[in-house]
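Have a look at this one.
FYI, not all chains are in this one, though none of them got moved.
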């Protein structure tokens, strides 16, 4: 088998958990990517994908907790999980800073996800050798 | 593995308009990877382009009970999916 | 009121079918008349031997097989969609009636609902 060149990936997730399969497929792919020796520069949540970063998701105990699984993977691997600020604010995902700025009653961003702009995705287009999108199916 | 010009990753059922567009965009030297609902294509009688190698994610094929239909499709696991993406020159996630 | 719940979305790739089933089971639990119609890619919910361990979702097969026990009156699958997806009596869950003309069926219920 020919040697495969090592790549550095950015994974963009635009499908929400418990609505699409995107976060599940992306997590299995991310794990396999690391196992194969590649690098993952960042995970970027965009559009409805931002719901993956909710600290308040409480699926039934016999279903996989996708935000929790993802948060665990990000912590273990040290890969940054970036949530697009424009998508997040419209859809009600905020960290403490945004809670204060917008005078909201609570914050609900799950650690270690962080909120940042589309500039992070632009940086990925400049520096990652592979960008893979995980959209909602249907 | 054959070199892949463009790897098309499709996750939508055959009814979906983007699925139709994806099928139209395949060229000789490209490869098609079916994931999620897109694996249902292997149960349909739709004709496949013989110039394109078709892969399907095994976990999704099994979940839909389609293991018996997969004769002309290369079943891949996630490590093999990573290899495909690492090796392809370009990737389009439909 | 007699309700027809229509499932036209494929299994596992979206939650819509699952949430449609919940609607049907809720009606049945309150002794309301409810039937299910599977059309389009939705007929793939009815295929036998769904092995979902690899995608970390619960298989819906058992729930569907139990639908009559839970009080769902009938389950229909659209004939043309079954043909398209190679679904036959052999590889389909038991207890499903084939509907040659789903448009006729739609017009027989006082209330029709998709889950999303």
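Some observations on this one:
The chains carry the letters A, B and C, assigned in the order they are written, with residues numbered from 1 in each.
As a convention for this text, contacts are C-beta pairs under 8 Å (C-beta built on N, C-alpha and C of every residue); 3 or more make two chains touch, one makes a residue touch a chain.
The structure presented is a predicted model; accordingly, all values stated were derived computationally and were not measured.
Counted over the whole structure file, the protein chains come in the copy numbers A x2, B x2, C x2.
Here is the rule we go by: only the chains that are shown with their structure count from here on.
In this structure, the chain pairs B-C and A-C differ in their number of contacting C-beta pairs, and the larger number is found at B-C. With centres taken as mean Cα positions, chain B sits 24 Å from chain A.
Measuring from the averaged C-alpha position of chain B to that of chain C gives a distance of 27 Å. Centre-to-centre separation of chain A and chain C, using mean CA positions: 32 Å. Contact with two or more other chains is made by residues 9-10, 12-14, 55, 57 of chain C.
The set of chain A residues touching two or more other chains comprises 21, 137-138. Contacts from chain A toward chain C in the complex involve residues 18-21, 24, 62-64, 136-138. For chain C in complex with chain A, the touching residues are 9-10, 12-15, 55-58.
Across the complex, chain B meets chain C through its residues 11-15, 36-37, 40, 43-45, 58-60, 62-69.
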